[in-house]
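Missing here is one protein chain; the remaining ones are kept as they sit in the complex.
Each chain carries a letter (A and B) given by its place in the written order, and its residues are counted from 1.
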Amino acid sequence: MLEIKNLHVKLADEDRVILKGVDLVVPKGEVHAIMGPNGSGKSTLSYVIAGRDGYEVTEGDILWNGESVLGMEPDERAAKGVFLAFQYPMEIPGVAGLTFLRTALNALRKKRGEDEMNTAAFMKLVKEKGAKLNIDVEMLKRPVNVGFSGGEKKRSEILQMAMLEPTLCVLDETDSGLDIDALRVVSEGVNALRSKDRAFLVITHYQRLLNHIVPDKVHVLANGRIQKTGGKELALELEKLGYAGFTGKAA
Amino acid sequence: MAAVKETIDQVKTIDVDQYKYGFETNIESVKAPKGLDESTVRYISAKKGEPEWMLNWRLEAFARWKAMTEPTWAKVHYPKIDFQDLYYYAAPKSTEGPKSLDEVDPELLRMYEKLGVPLKEREILAGVQSTKVAVDAVFDSVSVVTTFKEELKKAGVIFCSISEAIREYPELVKKYLGSVVPQSDNFYAALNSAVFSDGSFVYVPEGVRCPMELSTYFRINEKQTGQFERTLIIADRGAHVSYLEGCTAPTRDENQLHAAVVELVALDDAEIKYSTVQNWYPGDKDGKGGIYNFVTKRGDCRGHNSKISWTQVETGSAITWKYPSCILRGDYSRGEFYSIAVSNGYQQVDSGTKMIHLGKNSSSRIISKGIAAGHSQNTYRGLVSAHRKATGVRNFTNCDSLLIGDKCGAHTVPYIEAKNSSAHFEHEATTSKISDDMLFYCMQRGLSEEEAVALVVNGFVRDVLQHLPMEFMAETQKLIGISLEGSVG
Partner (left out) sequence: MTIAVMKTKAEQALTEAFEVNAAKLPGSTAVSEARRDAIGKFSASGLPHRRIEEWKYTDLRNAMKDTLAVSVDDAVKVTIADVIVALGALAHVDAHRITFVNGRYRADLSDLAGAEGIEVTPLAAALRTAPPKVAAGLTAVGAAEDAVITLNTAFMTDGAIVRIAPEASLAKPVLMVFLRAGAEGRFTAVRNVISAGEASTSTLIEAHVALPGASLEGQMNALTGLTAAKGAHVTHIKIAADFGKAVHLSNWDVTLEAHAVYRGFQYTSGQSLARNQIAVRYDGEGGKLDLSGAFLVRGTEHVDTTLVVDHAVPRCESRELFKGVLDNNGRGIFQGKIIVRPHAQKTDGKQMAQALMLSPDAEFDSKPELEIYADDVICGHGSTSAELEEDMLFYCKSRGIPDNEARALLIESFIGEALDKVEHEGVREALSTMARDWLSAAEKHK
């Protein structure tokens, strides 16, 4: 279970406060969506969960399976099952996708006390999981995300998720830059990973992604706080009425 | 792939500041008296049993050297070298007799084994090693053994120490020695010409494709000893040869001098591929000790359609001053320079290449990847020039630098001279650091910070790694990881 308690976050280099007391609980087996206007702190929340530098938690805590993750390095969090699908996946010149995946997979297995996966088993797994996401192994011989289209990058993110088998999946604006076919492929990939042992936090600006990945709950994040929580119908309501009702204070 | 993993493991198992090849071998040696004057030159020549023409050549070089001054244009700083406070010749006592593998001092064999250099022909023949590599092992000032000589001879290839070549193949040596790097080319080349003690000699006759990789392994062992090796490789018409050079030295507090000269000659349609993995002792974490590496390497694409390709991985030495170059004399000749230079601690690297286009439609390609960490300074210095009459010349240059930490420096000093209009030159250079976002991305996927750095760096140098012989790629990836040990966090 993911528990976010009264989370206050400011930028490390500036005095700008971004999150001003976020409370959120996502039990395993559920998919929660976070929606909100631009600049509401959605991406910040995903980065703070994953442990990116540049943010300072001034108050509150983030617990995963009852354990605070705030003191952990990003790779330790990853070993605990935290996975962030980036809005803008990084390009890593010269490092083949396969190398990257295998290095990550074995680093995690090692940290979890498991044996490294041998090449044959690894290749079999990549081929199998890649096929479902329309990812050819040839594409993974290219450097990570370099020269990939927006859709290819997002599919490769989901493939990494499928390979690394995390238990907490945070998807940051995964729908951005996707056409409708790519959106369907990506959503199917995500849905295939839904299970009772896994929690999902889906961050999005638009409701359309939630037609494909149907959430158990929808939270509205605005002005640094969760303003409203409801069922999947809340997303439709937001689509119709916009975020105006939640950003009133700022306007 | 596995190599990346190995890099990471290697990085973990090694303490900061530990140089894997830093051990010293206890071998009784014969040395020339300390210091340098004409008698030193005569001593070396006599030790080698050289003919008079060779002694005269050396003496001429020595006379020229005396009139020269040390170059100061490179971006390196070091205390003045006292050339009288060095030994110019040191040889293991046991190698003074005739040499075959069985007669080599077992202590020496153990040392090379420890260094991972394959000197045992039998094992290789038995298939223990996958690829066949002939090795010339140079220990301090002399070649101790050359493997696979007989087999190479069957193919017509001469592979031996330069001392042996001077005795056995004087006509070839006379014809080519100093024809690419003249005695008075520069201060260090002149010094080398006067006192060089050994090195390798290769001659690949017309039309022959050398049946195996050739390699020389240089080891400095003695204290206060300069190493001055001389390598001469000739690929006759249509010949092909691939050559690899490796270097290590024990960990010592003092700075040691290494001033080598390498000359390559490629005749019509010939091709020489020369790869170097230079891992001389770089000094300790405070910048104490380490090799001063002042090397002149030049290839002459003398023939039509000839090709010379330099690949270098420079991880060692306190100071590197090295510009493997190509004189593209033949029409349609090609020159290549692929370089990875990693500097950490207080290392100073000033390295690059010269592509001198004299032949029509000659082309060259330069890919240089510099990685600076710690307090090191890493400079790429290069020249690309097209002579007035060399029409249709092409060059592409790419030099990228990566900085790790805010105490180091990375510099790019290219000279690009197009002296006729048909020269088509493209040069690009970038300097950047490993972005925090990239590291975070890797760490989010489970890699530790050092693993992430090693991964990104190996990606950064990939374009160059591809040009190394297969069996050295993995070794190099490991080496880079080790060299950058302690550079993050």
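Convention: a contact is a pair of C-beta atoms (placed from the backbone, for glycine too) under 8 Å apart; a residue touches a chain by one contact, two chains touch by 3 or more.
As the structure is a prediction and not an experimental result, all values here were calculated from the model.
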* Structure fact -> Result, missing-chain neighbours among shown chains, is B
* **Among B:24, B:168 or B:426, the residue in touch with the chain that has been omitted** => B:426
* Tell me which residue among B:401, B:444 or B:458 touches the hidden chain in the full complex. => B:401
* To do: For the chain that's not shown, point to the residue among B:81, B:416 or B:474 touching it.
  => B:416
* May I ask you to list the residues on chain B that touch the chain which is not drawn? => 73, 388, 391, 401, 403-433
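Here is the rule we go by: only the chains that are shown with their structure count from here on.
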* Separation of mean Cα positions, chain B and chain A [Å, integer] -> 48
* Interface residues, chain A side, partner chain B - complex -> 50-54, 73-75, 77-79, 82-84, 86, 89-90, 92-96, 98-100, 102-108, 111, 116, 119, 143, 160, 164
* Please name which positions on chain B make contact with chain A in the complex. => 1, 4-5, 8, 435-438, 440-449, 451, 455-456, 458-463
